[in-house]
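Next up is a structure, given as C-alpha cells.
The complex appears here without one of its protein chains, the remainder shown in place.
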C-alpha cells in the first residue's frame, strides 16, 4: 500500500482542461469499459446481491463532471454528467481515492475515517459495491490497454505517463495473488 | 402462565431492599429471584438482607432462587459463584461461568443474561439440569414459540421478559463511574444514586438508553401488556417482572389481573405508564421492527 497521508488531487489545470470534454462520447467509452469489466468479473455482480440493480453517483470532486454507475435492468451503464443525476447512493471524494480503492492501494474505511470520502444515501449499497470491487481485483490500466485493441502500444505508455504526472494509481498494485486458483 | 420477579438489577439501600422483599411476600407472584447480577462491589452493602428475604418469601409460599453475577471476572467473583451453590437454594445462573461450579445432579435456573437462542441450547442446558430458562429479551415471538415447545419436550419451564427496563448489554467498564470521571475501582458507588438507572439521551434529547453501573438498559420500559395472550398461546410458562421504584406491588397485582384476563392491555398500560421509568414503553422485540418500538395508543 502506498503512503497516502495526502491523497493526490487532480491538478487544477488538468481538471480545467477536461471541462470542455464532450460528455456523450466519453459516456460511450466509459460504458464500454464498464461492460467489459462486468463481463470479465461476473462475481462482482454476485457480490452486489440485492444492490445489483442500484444506481451509484460517483462524485469525483476534482473532475468537472460526475459519473453515474447505473445497474438497472441488468445492464451496466457508466455515464458522465454535468448536473446531479438521481441515484440510490452517492460517494464523493477525489478521483485518486476511487482509483486507489479500486486497485487495492487505499482502504475505503480509512478514507472514510480520514474524511477524504463522503457517503450519502443508501450506505448499505455503497458497502456492497466497495466489497464487490475489492474482491474483483480490477486493473484499469490492463482493461484500458485491452480495450484499445490495435492502439495498445500507444495506450500503455500514456497510462504510465498519466500515473506519473498525477500521482494516481491506475493499475492494480497487489499483483501478488498470481498463480492462486 | 404465572409471574416471576427477577433479581433487582439496580443498587438500592439495604433498608429499601428489606422493605421491598417484605412487601413482595404478599404480592400475587409465584416466584422470586434474589441476588446481585450487575456488580459484585455492591453486594457487601445489602447481602445481609438475602437470607431474610429468601426466608420471608419462602414462608409466604413463593418459589425462590438466588442469582449469580452477570459478568464474572475476578477471583473473588469466581469464589462467590462457587459459594452460591452451597446455600441450599436453587441457583439462577446469569453467566456461563457458573456451569463450571455446578455440582452434579443439581437442578438450576437460567437467567435472561445467558444466551439461549435455539433448541440445541435448551436441550443442552436441560441435560445439565436446567429446569427454568428466562429467555434473552431480544428474542422475537416466533423464536419464543419454538423455544417454549423445545422447553416442554425437555422438561424446562420457559419464561419471558414481561416488564421492566430491558437489559441490553454488560461490560467490564463502569459507565456510571465514567460519567462522573471516576475509575471503576474508585466509583464511590455512584450508581446507588439512580434507583432505576441513569438515562442516556441522544443529542436531540430523545430518550434512548439508561446505564446502571456496568450494565446498559433501554430507557423505555419493556412491557408485554399487548402480548400476554400471544405468549400464553405460544406456551410460555411465566412472565418476568423486573424490580423498579414506585408501587411495585401494584404492578404485580396489575399483571396478575392481566394474565387472568381481568383487564385489557389498555387498562394495564394506563395504570403502569405514569410510574414507568423513562415515561414510555417498548415491546418491539416481540414482532419488530426494532426493540425500541411501541406501536400502541398512548393513554392521555
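Lettered A and B in written order, each chain numbered from 1.
Criterion: a contact is a pair of C-beta atoms (placed from the backbone, for glycine too) under 8 Å apart; a residue touches a chain by one contact, two chains touch by 3 or more.
Keep in mind that, in the parts below, contacts and distances are computed from a predicted model.
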| item | value |
| --- | --- |
| Protein that the absent chain corresponds to, by UniProt name, given "Aldehyde dehydrogenase", "ABC transporter permease", "Ubiquinone biosynthesis protein UbiU" or "Potassium-transporting ATPase KdpC subunit" | "Ubiquinone biosynthesis protein UbiU" |
| Residue among B:45, B:124 or B:189 that touches the chain left out of view | B:124 |
| Residues in chain A touching the chain absent from view | 1, 5, 47-51, 101, 104-110, 112-115, 118-120, 123-132, 134-137, 174, 176-177, 180-181 |
| For chain B, residues in touch with the removed chain | 71-73, 77-78, 81, 95-97, 99-101, 113, 115, 117-125, 136-139, 142-144, 146-147, 150, 166, 168-175, 178-179, 183-185, 198-206, 208-209, 211, 216, 218, 282, 284-285, 288-292 |
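The rule is short, and it goes like this: only the chains that are shown with their structure count from here on.
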| item | value |
| --- | --- |
| Between chain B and chain A, distance of the C-alpha-averaged centres to the nearest whole Å | 52 |
